[in-house]
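A single protein chain has been removed from this complex, and every other one stays in its place.
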């Protein structure tokens, strides 16, 4: 009856075998590209490139590092908010991201960068950014499952998530030729529906047995703010990291900066107005303030105008906070979807908003605003799509949104089915949100005998009992 | 008698109305500049710019992101040091900075960047940096009021603070043509006196009723070190972010790096020597170590020489630490200025030192040291001020310092008067430094009945009582 959560065989096996597989596949397929190879100097001469600065490294490396921080510290610390799952939040995030970026380099390479002459994938800094992007979708999915899955399940979730992502990205960016620089659709919408569907398949009817651990304490909320702020501050880099050199990157930064600022104000407003006493809720501040960045993912490169960006942030902050207030409880009760981090509110809805905003903005683009060359550059209207009009582009953008949702739902259902197999060492309903299952937690944690196991007394709970006692003493 | 701290109407109203106003004003006034507009490619051709790298984005974006981190994580986490005001410290910092940067883009735009042809403000990455700078002055002012004001008051403080800043900055940089790349005067001196005067107007005679919350606990001090270190590490970016391309930015970084290193050593020295047992005080380490960066704000671009920078850091570290030891208690008792974060020691005094150092360094500049062109470039001696000598420049620098102080004092008095109105939902003296007033704090916090309200028993206090009991038990 009690589940076996001992992962002493399964986790090392998965880590070792998959890492060795990575080494072999990298050996067969991955090479440096012409900008990171020692032949760069000859390449420069051949292409008549005047300076080392034209190496893409100098265009993109600062943005890459910001994105890298978002993936590991941003997502990682955002998930430390639970009172007894901070190790799992930041630690498993670390594990699956480190695996995912390797697998993403391969999967994205096969679909986008396979050299047809020598069948090699040539990588440079842009590939590293794209690998980080790809992994972000799996970390979003992790958010829905936080505290309820084993690290082995997370590795499986990431293996399939990256695979699905690469296919979906190929369809959206290459076949539909949709634009999505910051990944509202490709990353956020897909990742969120992927995670939500998995969580729906893995529904735990008795999760309330872990209710006493499904919440924050004072310090864990402050830790989570580290994640929130690094995500918030570096989101302009996220949305601009692979945008066009020059005005493309520049504009993406301005738009994202403004949308984020705007969603902070509406989040605080809705959070306060929703409580009788007007008090703010840290859950909203930690999450919904980021909605503007998600919603600006697709249109960040476009001439959406500064006030347009503010409007996008305004709306997405409101929608996201309302989500935390009403949708999350509704989904848990009625739809049987347990969404630990509320990714539906932070990634799914703002992601869909971002996709719609992108489609509308693309469809309403014009030469008078963009300039003739600007329009072609921004939407890459050349080669196969040289004759595409902005209206048709808008249609393809909308189609891309549906592709992202469909991949999330179908992929999540399939992977959820796999993860439901009783072989992955996931915790029992009564042991969720507890680092003690997969981590050595010593010193400030007391062990309870089996009969009382359902009533794990953490330090916090003991303190609570003592406090109540003392309160009574003082009040009588 | 008990104050009404319910901000359920006022905070959402302010956030919504002001954010909508921002959208409208941005719609009327704000546009992309030529470097972030899709017409950049045409602009490049027209101006014969050979590469996208000459887009100012690539000169300034890395510094911008560092400054951005200072504003949100640096200032935010520095204010988490109070044992029960970490949410308010980092959360309200987030709110007012997000509002302030929008308002700053408008105010600074009207004063500095209004295109006289179409009455639009054209923004690019340098505007984003300047908006962050502008907001920094309001966050400094927040430091003096930390724990004693409502978020609505902070929004008002920011609205007027940004407005005053834009006028003051216009006078100092445009009319007086003073140099202040890192804002010793414009940002730090102004912000500090603005906040101190507000705190003086809002004097709370019974603040000692909240004394048990006006201090740190072990973990909150470690959180504050996150803020300290990110401010310290990125200060070279702060002082160089809008310095001249090339040697200007390069030199500003070196000078700031050295001044900061020097003030760390003198801070540790004074902190240790001031206690009988030689023990160090975290308050000093968290704050006075940064004094070198503040004091190097004005002169960072100048040829102050590396050892000159060390001397500036040396002195400002000493002055700042002495401030915490003697001036803060004196100001609270005698001048009735309650300065929660000690901004007088970290920003006011080092800011004034920075202004004076800037004036002296400017006045003693010479062609033999700077070179003829270097002198003109560094001080922008062209157009209207083409014939200005370095001595006169020194005089104008000194005048600028007085303008900054005057704006702080007068502006603070006016805004303090407004904030004294009993309509803003500020806490009673007994409820200061307590997140429970404006935030949902659950789980590890017990609620006390009204008659005992003045004697809020936090977890910490309960622990303290228990500890004392056990100590006696063990000692007898």
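For reference, chains read A and B in written order, and residue numbers begin at 1 within each chain.
Methods note: a contact is a pair of C-beta atoms (placed from the backbone, for glycine too) under 8 Å apart; a residue touches a chain by one contact, two chains touch by 3 or more.
None of these values were measured; they are calculated from a predicted model.
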- prompt: Hey, which of A:38, A:276, A:334 or A:387 is the one touching the hidden chain?
  reply: A:38
Field: Option from B:36, B:102, B:127 or B:378 whose C-beta touches the chain left out
entry: B:378
Message: Can you tell me which of B:5, B:127 or B:289 touches the chain that was removed from the display?
response: B:289
- line: Contact with the hidden chain, among B:168, B:221 or B:436, goes to B:221
Where the missing chain touches chain B, by residue: 50, 53-54, 58-59, 62-63, 66, 83, 215-219, 221-222, 225-226, 229-230, 232-234, 236-237, 245-247, 249-251, 253-254, 257-258, 260-262, 264-266, 268-270, 272-273, 275-282, 285, 289, 303, 305-307, 310-311, 314, 369-371, 373-375, 377-378, 460, 463-464, 466-468, 470-471, 474-475
- line: chain A residues touching the chain left out here are 6-9, 11-12, 15-16, 18-20, 22-24, 26-27, 30-32, 35-42, 44, 50-53, 55-58, 61-62, 65, 68-69, 72-73, 76-77, 80, 84, 86-87, 90-91, 94-95, 98-99, 101-102, 123-125, 128, 151, 219, 223, 226, 438-446, 448-449, 452, 457, 459, 462-463, 465-466
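Quick note on the criterion: only the chains that are shown with their structure count from here on.
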Message: Distance between chain A and chain B based on Cα centroids, please, to the nearest Å.
response: 32
